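The complex is shown incomplete by one protein chain, all other protein chains being positioned as in the whole.
Then we have chain A:
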Amino acid sequence: MTSTLKGITLKGSAEMVAEFFSFGINSILYQRGIYPPETFSRVTHYDMSLQLTTDPKLKNYLTNVVTQLKEWLFECTVQKLVLVITCLETNEVLERWQFDIECDKSAKESSAPREKSIKTIQDEIRSVIRQITATVTFLPLLETPCAFDLLVYTDKDLVVPDKWEESGPQIIDQSEEVRLRSFTTSIHKVNSMVAYKKTDSA
């Protein structure tokens, strides 16, 4: 994938969206303090500095998910990706980062590249990640140790791959929701949203 390319193909789009999820999930885990900040290292991507985990287990897990996700993005069978943050003790859902993915199912591998420059897409992605960083200012503090899970909403007829399990939606009751920016590669459109548990004081 070189930036000199003018258009974008289904494969490129799937790769780009998957890459966004990889950076986005890392950003959320860092910004929300789910993992200790010293286990992250700084990298520069999308012309901004981002934090990537160095924890081997977490890294392995994220690679597995993102690789699988890329496949589904390519097949246009994925509808949503949800990052759920739960309290470790009570298993209560505290935060829910939802990324709705709208796939243009008419796009095929062989079809001609869409007219959208990679730079424009990266600009859009950058502003989404910036917003994720900015949410720290209004999201309530996660006071207890937390765990996270990644849920992928797929088409019904999809064959469940090895090691993957079906799960519930893990909705927060009494939540506040904030929509974030969206971006599109013209094949995949990603709408971001964060829902968090309403605090008593609010």
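Side notes on the structure shown:
In this section, a residue touches a chain if its C-beta (ideal position, glycine included) is under 8 Å from a C-beta of that chain, and two chains touch if they have at least 3 such contacts; residues count from 1.
One rule holds in what follows: contacts and distances are computed from a predicted model.
Per its UniProt record, the hidden chain corresponds to "Cell division cycle 20 homolog" from the list "3'-phosphoadenosine 5'-phosphosulfate sulfotransferase", "Phosphatidylinositol N-acetylglucosaminyltransferase GPI3 subunit", "Dynactin subunit 6" or "Cell division cycle 20 homolog". Touch with the chain that is not drawn comes from one residue among A:L10, A:I129 or A:C146, which is A:C146.
One chain of the complex is left out; on chain A, the residues touching it are 32-37, 57-58, 61, 64-65, 68, 79-80, 88, 98, 100, 102, 136, 138, 141-143, 145-156, 158, 160, 163-169, 171, 176-179, 182, 191, 202.
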